[in-house]
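Sharing a structure, written as structure tokens. Questions coming.
Apart from one protein chain that is not included, each protein chain of the complex appears where it belongs.
Entry: chain A
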Amino acid sequence: MRAKRVTFRHRWLPYALIAPQIIITLVFFLWPASQAIYQSVLRQDAFGLRTEFVGMANFKRLFADPLYLESFWTTMAYSAMVAASGMLIALVLAVMADRVIRTATAYRTLLIWPYAVAPAVAGVLWWFLFNPTIGIAAYAMDMLGYDWNHYLDGGDAMALIVIAAAWRQVSYNFLFFLAGLQAIPRSLTEAAAIDGAGPVKRFWTIQLPLLSPTVFFLIVVNVVYAFFETFGVVHATTSGGPGNATNILVYKVWRDAFEGLNLGSSAAQSVILMVIVILLTAIQFRYIERRVEY
């Protein structure tokens, strides 16, 4: 197939049209990214008086640093839990909604609302709910005999940020799952019903396989979200604590730079994060191009 050619009267017009996008990319992405890469090969003392070139030393040190590796695994576990719980809840809700909604319109608009809540606000909301002294959720758990305290218990703290981060993602995932489910022709599930498959079997053998492109897409989106967009949630609820129990990578970057004043190490960490996001995006693009095999 031949590429479509659009002819502009002025040569400069196409460039003028994309210029704002390019400038934004330069100012907000390429420049800071290059700064981060530049910084990551330097070492600076805490007062910013002396700077020296150290090559890969910052990276080498990071991978030898048990705290960094711990944060790495914490982030893995955290994002896996955020993606899994956010998607699972959304999927259950979407399957239930799909049974009743034949033409979804008004509901969908309502269901997107949680997504419009800023992460920090969501964090504060959950902070209030689970506050060991004043939180209603903490109180309820106390009644049930569980002594909730995310200030002291690392597991509780992790659970809190997972809930706070996943909660917001549920509505987003739900919309994709519902749209995916509704895109499956009803006659397929009807044919399966005639073929003797009950609702559960229909879900596993017909609906879920046909939903797999959506599932994969959402895994990537949710992992990216957990990795990079939940700074606000962590900052507003646990601040990475207790100890380092919820010190996920993005939070550690910020802490090391602004609390630890270790700019070189922090820059190296952001470069690693950048590589991760590029990888995830690449996987997603490749995948979207190919779609799922069925």
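What we mean here is this: a contact is a pair of C-beta atoms (placed from the backbone, for glycine too) under 8 Å apart; a residue touches a chain by one contact, two chains touch by 3 or more; residues count from 1.
Criterion: contacts and distances are computed from a predicted model.
**Student:** Look at the options "Probable glycine dehydrogenase (decarboxylating) subunit 1", "OsmC family protein", "Isoquinoline 1-oxidoreductase beta subunit" or "SN-glycerol-3-phosphate ABC transporter, ATP-binding protein" and return the one that UniProt uses as the protein name of the missing chain.
**Tutor:** Going by its UniProt entry, the chain not pictured is "SN-glycerol-3-phosphate ABC transporter, ATP-binding protein".
**Student:** Among A:Leu13, A:Ala64, A:Met143 or A:Ile194, which residue is in touch with the absent chain?
**Tutor:** A:Ile194
**Student:** Kindly state which of the options A:Ile206, A:Val223, A:Ile248 or A:Ala267 is in contact with the chain not pictured.
**Tutor:** A:Ile206
**Student:** Since one chain has been left out of the picture, which residues of chain A touch it in the full complex?
**Tutor:** Touching the missing chain: residues 185, 187-188, 190-197, 201, 205-206, 209-210, 294.
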